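So that we are looking at the same thing, I have put the structure below in structure tokens.
Note that one protein chain is taken out, while the other chains of the complex remain in position.
Moving on, here comes subunit A:
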Amino acid sequence: MTVVLAHVPNESADAAFDAALEQARFRGTGVVVVNVAPGDAPVDDRIVPEDGVAALTRRGADAGVEVTVEQPVDGDVAGAVLDSAKRHDAALVVVGVRRRSAVGKLLMGSVAQRIILDADCQVLGVKG
């Protein structure tokens, strides 16, 4: 059992990470941070750089939680998170959510919405 965090470096990321740490401590498990890159451009802001990964693990260690980071490249971001959750037999998936307009969701889809609807376990949506 573990807590899986869908992580993208943006404004709600910190709040979601803190929530994931809190949940992991409460459940006595580790956190698997899944940072998916869609892989559709040569360079992508959504990928956490090496030192960013180290910072996440360190913050986990400071809070006494074991943090492992996965960085799969997959065009289907929500699917990759759900895969990882299934593989680690996750008790909880934590995902950062933000306000999106209806049109924006229609056009781009919502990763958070797909995770919430399709996950087999509990999902915690954290607002940034």
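Heads up, the rule we're going with is that a contact is a pair of C-beta atoms (placed from the backbone, for glycine too) under 8 Å apart; a residue touches a chain by one contact, two chains touch by 3 or more; residues count from 1.
Please note the rule applied: contacts and distances are computed from a predicted model.
Missing chain, UniProt protein name, picked from "Electron transfer flavoprotein subunit alpha/FixB family protein", "NADH-quinone oxidoreductase subunit B", "Cytochrome c oxidase subunit 1" or "TctA family transporter": "TctA family transporter". Considering A:1, A:54, A:73 or A:117, the position touching the chain not shown turns out to be A:73 (whole complex). Residue in contact with the omitted chain (choice from A:13, A:37 or A:65): A:37.
When you scan A:4, A:20 or A:48 for touch with the missing chain, the hit is A:48. In the full complex, subunit A contacts the hidden chain through residues 37-45, 47-52, 73.
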